[in-house]
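With one protein chain withheld, the remaining protein chains of the complex are depicted in position.
Naming follows writing order (A and B), and every chain is counted from residue 1.
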Amino acid sequence: MGEETEKKIIEAIKSNFQDAIEEAEVLRPKRISITVRNNKMFEVARFLRDRLKFDYVLSVGAVDYIKENRFQVIYYLLSSKEKVVLMLRTNIPRDKPFTPSLISVWEAVNYHERETWEMFGITFKGHPNLTRLLLPEDWEGGYPLRKDFKLSSSEGG
Amino acid sequence: MTKKNQTRRLIVWDVFNQVYKKIIGWGRKYSLWPAHFITGCCCPEFMQVAGPRYDMERFGILPLPSIRQADVLVIIGVLTRKMASRVKMLWEQMAEPKYAMAIGACPIDKGPFYDSYSVVRADEIIPVDVYVPGCPPRPEAMIQGFMILQKKVEEGV
Partner (left out) sequence: MSEKSSKQVMRISWGPQHPMSGQVRILIDTDGERVLNIIPDIGFTHRGIEKILENRNIVQGVVPIERMVMVDTANIALSYVRAAEEILGIEPPKRAQYIRVIICEVCRILSHLYGFGLAAEACGGYPAVFLWSTADREPFLDLMERITGTRWSYSFFVPGGVYADFPDKIKEKFLATLEYFEERLEAYRRAWFENKIFESRAKDVGILKPEDAIRLGAAGPNLRGSGVALDVRKDEPYEVYDEIDFRVITQPEGDSYARLMVRYLEMVESVKIIRQAIENMPSGPYRKFVSPLKRLPKGEAYSRVETARGELGVHMISDGGTKPYRIKITSPTLRNLYVVSQMPKITEVLLADVPVILYSFDPWYLDADR
């Protein structure tokens, strides 16, 4: 089976948000990845939920590209009708890690955004409860999943 | 009191003491009650020890809901910083005589998570009497751990 559904989804996104989309590609059957400018995240998210029916949130994560001085926040979404996974990505600068919270679009991102804040230090503006989820209450050690937080077994750690 | 009577009294008291200690030791070692408490992933193997094939209740080991009436604090599986403060609180609530066991490779020396940022060793928190290594330890190993503890209980009366 070809990738017609995936290609149609990419066409619909590109035709509605030409200048906000930095990258959009079909990685393989049933996997789409789009990178969106941070100031248009909210509109793209609403479009994905209402018009393209991406209604199920799998998770929210981030990647620390320390050499390029940026974070990349990734939302993993699933369409329950088409059964396609879409990765909604956005790049933010490492020294100003702010991004709008999408909790008003999908309320299921609640715990996942909290965990990403705790592990990376990325502030989700608009989240009602950015408090500790997994680490102990009196944790003072920094942000564990950043690349400059070294474990005892890493080189230089 | 004549000297002969005094010596006789001392001998009777000594014999009585020895028999008394033996009975108390027998009673204590066959009723070691741990509290319902698990910390990590070795717990399914502990459930199998409680099950019909390996039946730990024939040794008198019966899990108990309340920590105040428990004799043994069994640390089963990985111990993290957040749980460690609760373990200290539980240990201080227990009444004397009390014992502690560390089951699994993780509470002994962090196991496969040796370089994790949030795992601690059990004997940094409470004084441990018996260590049972394995990942997870076989049910027979856990029962042997309990038998070593029983010998310690009997001799320590």
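FYI, a residue touches a chain if its C-beta (ideal position, glycine included) is under 8 Å from a C-beta of that chain, and two chains touch if they have at least 3 such contacts.
Quick caveat, the model's predicted, so the values are computed rather than measured.
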Residue among B:10, B:47 or B:95 touching the omitted chain: B:47
Chain not shown, touching residues in chain B: 35-45, 47-48, 50-53, 65, 67, 77-78, 80, 82-83, 86, 90, 112-113, 115-119, 135-136, 138
Absent chain, residues of chain A that touch it: 27, 30-31, 55-59, 61, 63-64, 74, 76, 80, 83, 85, 87, 106-108, 110-112, 115, 119, 132-136, 144-145, 149, 151, 153-154
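Methods note: only the chains that are shown with their structure count from here on.
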Between chain A and chain B, centroid-to-centroid distance (C-alpha), Å: 47
Chain A - residues contacting chain B, complex: 135-137, 139, 141, 144, 149, 151-154
Touching residues on chain B, where the partner in the complex is chain A: 80-82, 85, 114-118
